[in-house]
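One structure, as structure tokens, below. Some questions next.
The complex is shown incomplete by one protein chain, all other protein chains being positioned as in the whole.
The block that comes next holds subunit A.
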Amino acid sequence: MATTQQVLLSPAELAYLHASLSLTPPIRPDGRAPNLFRPLVAETGILPGTNGSARICFADGTEAIVGVKAEVEKTRGADATEGGEDAEEDNNREGRSEWVELTVEIPGLRDDDSGTAFLSAMLQEALLADGGFARKLWINRRYHWKLYLDILLISPPLSYPLPLLSLTTHLALLATRLPRLKSEGDEDPFFDDDWAAAPYLYPRDKKSSKALARPPVTLLVMAVGRNIIFDPAKEELAVADVALAVSVGEAAETDDDKGKGKGRKLRLLSIRTIDPPSRLTPPGVPNASNAAYGAAGATQKQPEARMAEAEVVEGVWRAPRGGAKPLVMAALVQKALERGGVADEVLDALDGVDLG
């Protein structure tokens, strides 16, 4: 899938970018370290009418808003007459993926655009991958909450918006509250009218008001040569050899983890390869075969076609071909998940956002 529209860089520029990103350490156009996120500003609770909402601005000017609305819905196929004989089997409660409906809106794109659809599928997949999320929406055997996530990019899509949308969704869900249930068992649900008493979808620690569990985040990681670069900007993505969307969740802390020092226990939820725009870029032409430099066969109609087959020439741009190498993939995932790594940092940063 194409991540953004056509990149407006010349082969020479692409070659230059690629070269600088391949250095050790890589030199990024904006001077960031390879695993440094772009600075962002975030706030929650911006839409009073929703159950939870958040807004994030990246420094490059992209901005997204997410609103979460919840509705009570009757569970299909639920048996109304069945008594609550095994009420203690609450752990067996199941969630279903259709309880979450997620829509993404990107300005300038139709909502059935393949890029948009792919984005929302990825976000939804990450959300449901841990299996625990839909279960949170269980009210009783006959009713559940249906969650509508409206994800809006409100700036033009200057860079591939996946990380932005994912982080905003993450924050919005953290801020989401559902009315407090007052009825018991499998009765028709009946809720407390006090909004202040509504519990958070992701329960929080009473003292620190830090979330005890958190929704997943999806990070965009790319590789150029042997270098692994997080949160690529638009230009960087244009020369990526491989781009991956890595969804990371926080695993529940078990006893074994206690005392193992700081850092979270992260869990890989899903990986998607993303077709970087670099594949569609036109290749550069080496001087050797450039007619302007008097090369032979310059009269040929399609020098590029032949060039693609030719040897790699240092300093001449050539679109990457073929899939990701397993070793690179493994390294990408490893980097994302490592303790104190990027995902950890991002989650730490999001922890700092005031969720009140």
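Everything below uses one rule, namely that a residue touches a chain if its C-beta (ideal position, glycine included) is under 8 Å from a C-beta of that chain, and two chains touch if they have at least 3 such contacts; residues count from 1.
FYI, contacts and distances are computed from a predicted model.
> Which protein name, taken from UniProt, belongs to the chain you can't see among "DNA primase", "tRNA (adenine(58)-N(1))-methyltransferase catalytic subunit TRMT61A", "V-type proton ATPase subunit a" or "Chromosome disjunction protein 3"?
"Chromosome disjunction protein 3"
> Looking at A:Val41, A:Ala121, A:Ala291 or A:Ala330, which residue reaches the missing chain?
Answer from the full complex: A:Val41 touches the omitted chain.
> With respect to the chain omitted from the figure, which of A:Val72, A:Ala251 or A:Leu337 is a touching residue?
Only one listed residue reaches the unshown chain, and that is A:Val72.
> Which one, A:Asp111, A:Asp188, A:Asp275 or A:Asp351, makes contact with the chain that was left out?
Checking each option in A:Asp111, A:Asp188, A:Asp275 or A:Asp351, the one touching the absent chain turns out to be A:Asp188.
> Of the residues in subunit A, which ones touch the absent chain?
Listed in rising order, the touching residues are 41, 43, 45-46, 48-51, 55, 57, 63, 70-72, 80-81, 179, 182-184, 186-198.
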